[in-house]
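Omission of a single protein chain aside, the complex is shown with its protein chains in their original locations.
Then we have chain A:
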Amino acid sequence: MASLARTVPRRALISLQSLRTSSTRPVRQSLQSLQPLQSRTQPHHLHLQPQIRPYHSTLHPRLPDHEYNNSQIAILSAALPHIPEHGFSAEALALGARDAGFLDVSVQLFPRAEFDLVLFWLASRRGLLRAKVEEGALFRRVADKSGRDASSFSTEEKCRILVMERLKMNSDVKGQWQGALAQMSLLSNIPVSLTELHALSNDILSLSDDSAVDASWYSRRLALSAIYASAEVVMTRDPTPDLSETEAFVNRRFEDKEALKQKIEGVSQCVSFVGNTAVGVGRSWGLKI
C-alpha cells in the first residue's frame, strides 16, 4: 500500500530514533521477550510516560507509549512465566527479577510496579499478534480449517479472527485476568489502559486491511474496543477450555454491531431525506433557503 518513497524516510526515522533513545517498538519488544537478553548500561533518555501527540503524521511515526530499557525487558520477560501462578503481582515481578539475575530490590526499576507487568503483557501480546499476521500463518490456518482461500476473508471476518486470536493468548492467564482488569481500572491507570486498548483496536483494524479514512475511522475503533473489552470480561468467567462461550459472545456482538450500523444508516438516510424534502418544500413556498 505504501509507496517506497514513503517507507524509506520512515524507516530511516525509526532507526535514527532507536539510535537516539534506543527505543524498542512493540513488535521488537515481543521478539525480544522470547529470547534472553544481555543487559547493558542504560540509555540516557527514557520515555516511560505515555506520549500524547495531538496530530498524526506518516512521516513521524508515533512513539511507543511505554518504552523499557534492556534490564527492564529482561525482568519483565522473566516475570511472564510466573503470572499464571502468582498473578500480575509484585511477587511475579520479584521472581522475574531473581530469574533474570537481579535482586528482589531491583523491582524499583518499575515506578508503576505491577501495572508495568500488565502493560508489558498487553504490549507484547499485541506485538505477537502483529507478528503472526505479518508471517501470514494466522489467516492461512483459519482458512485451511474452514476450507476457504485466505484471500477471501472480508475485513469483518478478519477482525473477528484477530479478536478471538488475541483473546486466546490470554487463556493461560485467564484465572489472573480479573486482577489485571482491576489494575487497569484504577483511576491513575485508566488513561494508559485506554491508550493501549486503542492501540490494539487500531492494530487489529489495520491488520485486517481496513482502509476507511472517513468518520467511520472513529466509530470502527470505538466499536471494536467495546467488543474486545467486554469479551475480556466474559472470558474471565468462561469455563470452557477452548473459549467457545467467549467466541459465541464475540460473534453475537459483531452481529449486534452490524444491526446497529444498519439502524444508524437507516436513521441517517431518513433524516437526510426529511431534511431535503423540508428544504424543497420551503423553497417551493418562496423561502430564501
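Note that in this section a residue touches a chain if its C-beta (ideal position, glycine included) is under 8 Å from a C-beta of that chain, and two chains touch if they have at least 3 such contacts; residues count from 1.
Everything below uses one rule, namely that contacts and distances are computed from a predicted model.
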For the chain that's not shown, choose its UniProt protein name out of "Large ribosomal subunit protein mL44", "MAGE-domain-containing protein", "2-methoxy-6-polyprenyl-1,4-benzoquinol methylase, mitochondrial" or "Cytochrome c oxidase subunit 3".
"2-methoxy-6-polyprenyl-1,4-benzoquinol methylase, mitochondrial"
Out of A:97, A:200 or A:250, which residue would touch the omitted chain in the full complex?
A:97
Of the residues listed, A:59, A:105 or A:187, which one is in contact with the missing chain?
A:105
Note that chain A touches the chain not displayed via residues 38-42, 44, 46, 48-49, 69, 71, 90-91, 94-95, 97-98, 100-106, 108-112
